[in-house]
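Pasting a structure below so you can have a look.
Note that one protein chain of the assembly has been removed; the remaining protein chains are unaltered in position.
For clarity, chains are labelled A, B and C in written order, and residue numbers in each chain start from 1.
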Amino acid sequence: MTKIKKIAVFTSGGDAPGMNAAVRAVVRTASYHNLEAFGIYRGYEGMIDGRIKPIAARDVGNIIQRGGTILKTARSMRFKTPEGRKQAYENLKEAGIDALVAIGGDGTFTGAQVFSQEYNIPIVGLPGTIDNDIYGTDYTIGFDTAINTAIEAVDKIRDTADSHSRLFFVEVMGRHSGYIALHTGIGSGAGCIFLPEYDTPLDELVDVLKKANDRDKMFNMVIVAEGNRSGNAMEIANRLNEKYDGYESKVTILGHMQRGGAPSCRDRVLASRLGYHAIEVLLKGESNVALGIINDELCLTPFQEAISQAKKPKSSMLEMARILSM
Amino acid sequence: MTKIKKIAVFTSGGDAPGMNAAVRAVVRTASYHNLEAFGIYRGYEGMIDGRIKPIAARDVGNIIQRGGTILKTARSMRFKTPEGRKQAYENLKEAGIDALVAIGGDGTFTGAQVFSQEYNIPIVGLPGTIDNDIYGTDYTIGFDTAINTAIEAVDKIRDTADSHSRLFFVEVMGRHSGYIALHTGIGSGAGCIFLPEYDTPLDELVDVLKKANDRDKMFNMVIVAEGNRSGNAMEIANRLNEKYDGYESKVTILGHMQRGGAPSCRDRVLASRLGYHAIEVLLKGESNVALGIINDELCLTPFQEAISQAKKPKSSMLEMARILSM
Amino acid sequence: MTKIKKIAVFTSGGDAPGMNAAVRAVVRTASYHNLEAFGIYRGYEGMIDGRIKPIAARDVGNIIQRGGTILKTARSMRFKTPEGRKQAYENLKEAGIDALVAIGGDGTFTGAQVFSQEYNIPIVGLPGTIDNDIYGTDYTIGFDTAINTAIEAVDKIRDTADSHSRLFFVEVMGRHSGYIALHTGIGSGAGCIFLPEYDTPLDELVDVLKKANDRDKMFNMVIVAEGNRSGNAMEIANRLNEKYDGYESKVTILGHMQRGGAPSCRDRVLASRLGYHAIEVLLKGESNVALGIINDELCLTPFQEAISQAKKPKSSMLEMARILSM
Partner (left out) sequence: MTKIKKIAVFTSGGDAPGMNAAVRAVVRTASYHNLEAFGIYRGYEGMIDGRIKPIAARDVGNIIQRGGTILKTARSMRFKTPEGRKQAYENLKEAGIDALVAIGGDGTFTGAQVFSQEYNIPIVGLPGTIDNDIYGTDYTIGFDTAINTAIEAVDKIRDTADSHSRLFFVEVMGRHSGYIALHTGIGSGAGCIFLPEYDTPLDELVDVLKKANDRDKMFNMVIVAEGNRSGNAMEIANRLNEKYDGYESKVTILGHMQRGGAPSCRDRVLASRLGYHAIEVLLKGESNVALGIINDELCLTPFQEAISQAKKPKSSMLEMARILSM
């Protein structure tokens, strides 16, 4: 095994708060171990375009609290082709890169795994996505910040819902994953929560609304994950209005603010730990693994397993949410 | 003129952060002047339904920092009818109410003016709406909080826009008024701002985008007031995509979170001053006027004038915004 | 075993964000199981004074997002005496209370344990304190919010530290516990962190400052737990100034803001889960145990063990923090 002297780090796929903290940890830990660190700008696209630049310990000062990613990100179609990956590898070789740290979600890990098998370059992955749906870690970098962003928005919506005694549908991110919706739903005391992983029939919502009405409860919040199978927030709201008169409802789609903002303390600590261990793990000769923290301990999961295994929120938490909202 | 002994306060129309602070100031100042204060719940609707209850100084403790309104609000169709207003007046008489403080927007003032002419009951109004479009005051209660809420959301969106080098359209509230859009636009360094009061041609946006491209500027924010005449955020985004290829744009509609949240310090101070002066002004025999703060001084504007006169943001500020974004 | 029909809940000791969410969960779950819920105001003091009142499901609506505790809290000297506890028990009997849920820290659990042994009344405890130092749970209710509050304050201090190139000492809460200091330190990229559990010599701080100077690093943050054995923030700053010239340092003590504020999403979810399980656990006949969540699973720890066992932050995290700050 080649002794590692130069490592490169990049962020890929959707961005998530805490990615900068992870990049900082990777670069600072590399510096501590006397390695040269490089940043690849715009993920796999940048790797193909040769956008590889040295990044020193001092370049990552004062970024730990910043949302977004200083290395930018992009979705890359070209990296899905053997030609694209060949070009990427040649750029890495030319820069003398010995190992890679990839920060992103399942798509990033998929690319990393394929690349790692085609070319003999050690690569490890850090789970960076607000969706929290990556197997091999309790929490992904960005999730905690996203649920706090969502809960703060819902708190404000609650003020106006309460003033007007309205029914409010709030759609949160989560194309395939209901973690954000579940946590935001519990944290806002929502009467009903719609997740992609579980089918919540419309009648359940109607039932909740009726019970609330009986109790003279003035308003109600419904949280809907964007990827909910029976429809997004707007669709559910419309179906409710069609079927049952009398509900003056409003729909808010939180949108892309959930991806940004200063990372929460937990996201900074998680990102720091994972970035720190990434270097240590590479120096021990590991490759083709995703790092994660499970039960407060570092865990390594082969990319193949991280990609193919699923993780979903507990349905018992949904049950609890229902009881607590009445 | 009857000596005023019992006053009632209510909030009406759309809610705004700072309404609670205003209610608190009205009640506390009434108490200081040994008046009995009553709260009318759910605005004019509640006045018709007789939902009038005493409210003591201690009932308004600890609400100054809360968004929404403890008196709730509602839009009332019935108050637009003479029968509805007659019922309302009878309820007030039965409760012995001598004077009213109405907190809301133009709709609230319109109702107050009609009521005040039909029935001989002194009534003054405080400008409570996030839109800032009420004539007779530099700022309305709720505007400052709303622009801060909007700017915080846009800051988060900016993180992800910057990471992905995208074009982002953000729609803010303002059905007839561009104040929120203008301030949010300047405060976020937006490349283009669409207001209801001024026609911004699509070509101007295209021009901004071209110039940005020439400068290698990576992302761009466009702020659109919901009542923009040439279309809301989604419509403008679609027209842009149809006309010109190559813009990967996203649209976020901030929605109802702009109405809620803990009021900013300025909104608390403004609301406190207006609520405080409302009682003093009533005790001096004033009626049928809207209170406002202009140039840091209390101003009284007859409801008729407050309703009929318009106020709009300076177009010079739009010009400045354009220059600063390049 | 008496069938449980009436339960009472109270908060005791220092308050923590999320206590209201826990109270809400207890009351709503009790209601779901057709139990009558009572609130005891001002903790053990209130129990002795007989301040026990029914609390219905609707009384806890809209409190999940509020800091502080609607049941108030107090430190009670009288409860440490047999007479005090006797009076408390008589009040409970008179109200017909069958079981208790105590929310607080070690002091609360100590009182609960003694009480539970003296009188045959089932009582369980929920860990509510910002210090995170309670054994038997990964996180305590309030910790996550506190570290976010601290990190937001430190982010603001960082802006001014960076502008002026100064050395800043920030003191955070934690009389016996360094969790807040450690997480805030890592999350702010602090050059040095002083915890009560580990002795950090002053020379280490000097060393960090020298290295930073060599790198032309402009400013530095030092986080100090209030209970640090070698001195609090002011004391360390003074010793540094005495020993070594040239450090223009400022000291900020974050103080009591760390105890308040709207609970974070995680604190709301944690509090909800624990409050929910508290009722279930009582109905199963448990008593004299503290509830906690360990590895995402509910854990019951006898009060004796929860009180006598200690929990402290990993020293390896301190080591990592040092490396990442250079």
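By definition in this document, a contact is a pair of C-beta atoms (placed from the backbone, for glycine too) under 8 Å apart; a residue touches a chain by one contact, two chains touch by 3 or more.
These numbers come from a predicted model, not from an experiment.
The undisplayed chain touches these shown chains across the complete complex, B, C. The chain not shown here is touched by just one of B:Ser12, B:Thr200 or B:Ser272, and that residue is B:Ser272. Touching the chain that is not shown, out of B:Ala88, B:Val101, B:Ile147 or B:Ile236: B:Ile147 (per the contact rule at the top). Which of B:Ile4, B:Cys192, B:Ala262 or B:Ala306 touches the hidden chain is settled by the complete complex: it is B:Ala262.
Where subunit B meets the missing chain, the touching residues are 24-25, 28-29, 31-32, 57-58, 61-62, 64-65, 138, 144, 147-148, 150-152, 155, 158, 162, 183-184, 186-189, 215-217, 262, 264-266, 268-269, 272-273, 276, 295-296, 317, 320-321, 323-326. Mapped onto subunit C, the footprint of the missing chain covers residues 11, 14-15, 17, 66-69, 72-74, 149, 153-165, 168, 218, 250-253, 255-261.
Throughout what follows, only the chains that are shown with their structure count from here on.
With chains as nodes and touching pairs as edges, the resulting graph is an open line. Residue numbering at the subunit A/subunit B interface overlaps substantially, since over half of the positions present are found in both copies. Subunit A and subunit C have CA centres that are 28 Å apart.
Residues of subunit B found to touch two or more other chains are absent.
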